[in-house]
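All protein chains but one are shown at their positions in the complex.
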Amino acid sequence: MKKLTISFYLGLSLFVALILFVYATRFFYDTSLVAIGSKMPYLPPSSNELLGSDSFGRDMLASILIGTPLTFQVGILGGSIGLFIGATLGLISGYFGGKIDTFIRIISDSLVTIPSIAILLVAALNIENLTRLSLAVIVAGLSWMYPARTIRAQVLSLKNKDFIKICRANGQGEVDILFRDVMPNLMPYLASTYVLSVFTTMIATVGLESLGLGVEGDYSLGTILYWSQRKAAVVTGTWWWYAPPILMLTLIFLALLLMSIGLDKVARPSDSAKV
Amino acid sequence: MSDFSLSLNEVSKTYRSRSGKAKSEVKALLPISLEISGHTPKVIAVAGESGSGKTTLASLLLGFQPPTSGTVDFNGVPLTALSKEQRNDFRRTVQPVLQDPFSSYNQFYKIDHVLEMPLKNYGLAKNSDESSLLIRNALSEVGLIPEQTLGRYPSQLSGGQRQRIMLARLLLCKPRLIVADEPVSMIDSSYRAIILSMLLKLKTEYKINILYITHDVATAYQISDKLIVLYKGRVVEVGDTKSIVERPKHPYTESLISSIPVPDRIRSWDKESAVIQHGLLNETGCEYTDHCQHAIPQCKNDVPSLRRFENNHLVACRLYENSPAAQPSDLAKTV
Partner (left out) sequence: MSTDAVVQVSNVSVEYETKASNILAVNEVSFELAHGQKLGIVGESGSGKSTLGTAICGLTRFPARITSGSVQIGGKNLLEMSSSERRLTMLRDVAYIPQAAMNSLNPSMRIRDQFLDALARGTKKKARAGFEDLIESRLLRVGLDLSLLNRHPHELSGGQKQRIVIAIATILSPKIIVADEPTSALDVIIQRQVLQSLSEVQKVNNAAVILIGHDIGLLAQFVDTLAIMYAGKIVELGSLETLLTSPQHPYTKKLIASVPTILKRETLIGIPGLPPSLNDLPIGCSFQPRCTEQIDKCAISRPELVKITNRHVACWLHDSENTFEGTLINVRKDKNV
């Protein structure tokens, strides 16, 4: 594989650092403090409560430690589902063309035009017991179009390449060619689309959560923001309620963005060949 | 080694595209009949410039695209109607050598991959040891050293080496017809001789027919027995290579031959200047009219039909309208 750029490594380090922070700190900090009433409410940050507490008496540091993985989980799950659906549809659509391609494209193009927030709201409001999985599926359902489009474009450009003709001359069947020869060349695109997919999913998830439509009982980052708004944290000056989740989210998105930029360069190597 | 035949029956190819509101139609290849069979292996050269239809001819013969009219038959069966087994047989029997030694490879794999695949898919080796041996022998046959070639990625080898590996691949497949589309035009001229002499060897030693497509008549002269000259999709001259090159009949063939650069001051380009004219393509007339030194007004309106000379030498030019007309079957048999 070609050299990955510095952005990618920067983003990856940041992402890994965040994960490590969140999972390793559990050993040093009591995360049960996320329960309501563990501390006195509205305590500002101090040596006892590093990030203070919110109106429910939840310890903010504990909340971050518990909430971040929840956001990660939904984001990564949703991103994976979105990529899987999108890439498969893109692969089929691009390679086989014809009616099936037209069909998939019509669906994809129409979904893209609908404001996703509207659908997400409708879906989230109507589901009784929203679980992390169903949330991930809903969000994935609206983010598969971009991977599908990108993968399709790549497959279209690959399928007429000379080496595919040589594959046929070597006796390979169409499906064999698809998996053995087309897929490997899609890896860089799959990687960068994946990161973008996770990114989009997380934003959508946090968006829903901050409207109070997240998973019941999960004090995830978006939900923290929701409650901080509900309880007018800005007005009451409880900055330690909304600042930590915002910082965390910013760092996560920054990491994902850097990785995506870094991978994007790999996905588009220059074709120069002269010495 | 059973015999085979690949034939074009009044095959033509037209590309239609719609850019914006305008529909455009390009007649890449006008109806042509050709019969290539395995009786005596030959090298048939197809010469022409870009836009002549030579690449289209190659891709039709290889089954890469369907013809707009007519059928391409393999052993009497149209390509579009082949059974799975017949299709497999066809793929193995009619093999390509492509122009670009870079894009012919999947950069993801080492070059070994392109040599292992046909042995595996066509069941040509019983086990991996035999496969290894066959591959090493094939590489040596084409003048490459297996140790210095195997295990490398395409980008680690030169264009000439990559093209030779493609020839080694052909040795492994044991086809009956090789369709070589400009196999040396992207290779340094000092290397071309090696590749071309290998192709010639494939004919003489391995009894394989070769269809050699090129824009360079000089190389066609060196290795081919029969020559087909294409101009804007039409066959303008066809017959024995030697007689055509030494005594070309069609004005376009003459021009093609005089454009061959020879490092010899006797035959330099200075003598004639290339005719540079840009006119509208005639719908009904001879396509070469605008560039032709022998053109008369009648040429713009009447498409000349193929006329026959001795030895199945056919020419399509009004200069020879007094010679007997040729039938489509004459063209088919000419090669």
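Things worth noting here:
As written, the chain order gives the labels A and B, with residue 1 at the start of each chain.
Heads up, the rule we're going with is that contacts are C-beta pairs under 8 Å (C-beta built on N, C-alpha and C of every residue); 3 or more make two chains touch, one makes a residue touch a chain.
Just so we're clear, the structure is a prediction, and the values are computed from it rather than from any experiment.
Interface note for the absent chain: among B:V26, B:L124 or B:L200, the touching residue is B:L200. For the chain missing from the display, the contacting residue among B:L62, B:I178 or B:V245 is B:V245, taking the whole complex into account.
Considering B:D188, B:E205, B:D302 or B:E321, the position touching the chain not shown turns out to be B:D188 (whole complex).
Of B:V77, B:L124, B:I257 or B:L319, it is B:I257 that touches the chain left out of the display. Mapped onto chain B, the interface with the missing chain covers residues 49-50, 143, 158-161, 185-186, 188-194, 196-197, 200, 215-219, 221-223, 242, 245, 255-257, 259-265, 267-269, 273-274, 276, 278.
Everything below uses one rule, namely that only the chains that are shown with their structure count from here on.
Between chain A and chain B, the centres computed from C-alpha atoms are 51 Å apart. The residues of chain B lying in touch with chain A in their complex are 62, 64, 88, 91-92, 95-96, 98, 100, 102-109, 114, 117-118, 121-122, 166, 169, 173.
Considering their complex, residues 161-163, 165-172, 181, 184-185, 273 of chain A touch chain B.
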